[in-house]
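With one protein chain withheld, the remaining protein chains of the complex are depicted in position.
This part shows chain A:
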């Protein structure tokens, strides 16, 4: 018998950054009660354990084991600071948001087509990133080695501050890389020209030129080209760069896929591998309120990700206002009384969530206990 809910670990972040782990509850009521009592600022979801997490101290440490957990991914815009010029740190704007759009598309395709996962929930983290919850049973049962293998399969950008060229492709490109490049190409020109204007000034373009293999005399040409007559804006400069690369390839001066490597370094998803590796890693729950922005961590529909606007996401204060104005008594299509929150701007996001839940149910394994009502009580 599955004690899914009662053996699930939650963690709360309370006032003054007090963090408590190993919270667990016997049912929805119990959960509601605790929430109202403790009023956590943030709720994280962990693994389903062999015993009730809140009783973990009474069990022998070797017997208390994490048994399953969704496969999760966390992408943080801060990790792209070296390739975005509009913002840095915790900020995001419409110029760099396309990076998240591309990340969702690339990862969604890989997880579904390559790995065969079907029940994915994408969530906006409320400020500077996105999460993905893979809830298929096969995903939940994955070992840490399995999780890290998937995360590594999905990692192409490697290296810290001291590594200038962070993408190194082998001669033969794996199909997943080709698919990723297709997706990137769809957005690329718009992104580097209209959004980032990446080759706008010498300060900006020297970072891009640095990505061309250093052994090349191309480097010398490029700086001149860019400052010259023909290089008048980002678009033309990018064309020049491509032309030079092609020239060099024909003369056998460079090998491999320099253009692809540049594109990938600029746009390929950068995930935090540690979040995905551990079977007991805790991740913020969907529908939490982000303490710094007040935004709700709403689900995103990958099929309409191009239209997702992180800045139009409902905030807690906005929702409270809306709730005050809502008229009671409205009925939905089936004649049932509509819950208030569904008539606020949170409605569409809840619908996305419910579609996801239906998917899970139809896989006959869904027991995600996300009680979105509860979050509304703050």
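The working rule: a residue touches a chain if its C-beta (ideal position, glycine included) is under 8 Å from a C-beta of that chain, and two chains touch if they have at least 3 such contacts; residues count from 1.
Everything below uses one rule, namely that contacts and distances are computed from a predicted model.
*Asks:* Unshown chain, UniProt name, "DNA primase large subunit", "NUDIX family hydrolase-like protein", "RALBP1 associated Eps domain containing 1" or "AP-4 complex subunit epsilon"?
*Replies:* For the chain not displayed, UniProt's protein name is "DNA primase large subunit".
*Asks:* So which of A:175, A:228 or A:291 would be touching the chain we can't see?
*Replies:* Of the candidates A:175, A:228 or A:291, A:175 is in touch with the missing chain.
*Asks:* Out of A:75, A:150 or A:346, which touches the unshown chain?
*Replies:* Reading the full complex, the residue touching the unseen chain is A:150.
*Asks:* For the full complex, which residue in A:41, A:64 or A:115 touches the chain that was left out?
*Replies:* Touches the omitted chain: A:115.
*Asks:* In the whole complex, what residues of chain A lie against the chain that is missing from view?
*Replies:* Spelled out for chain A, the touching residues are 62, 113-117, 138, 142-143, 145-146, 148-150, 152-153, 172-178.
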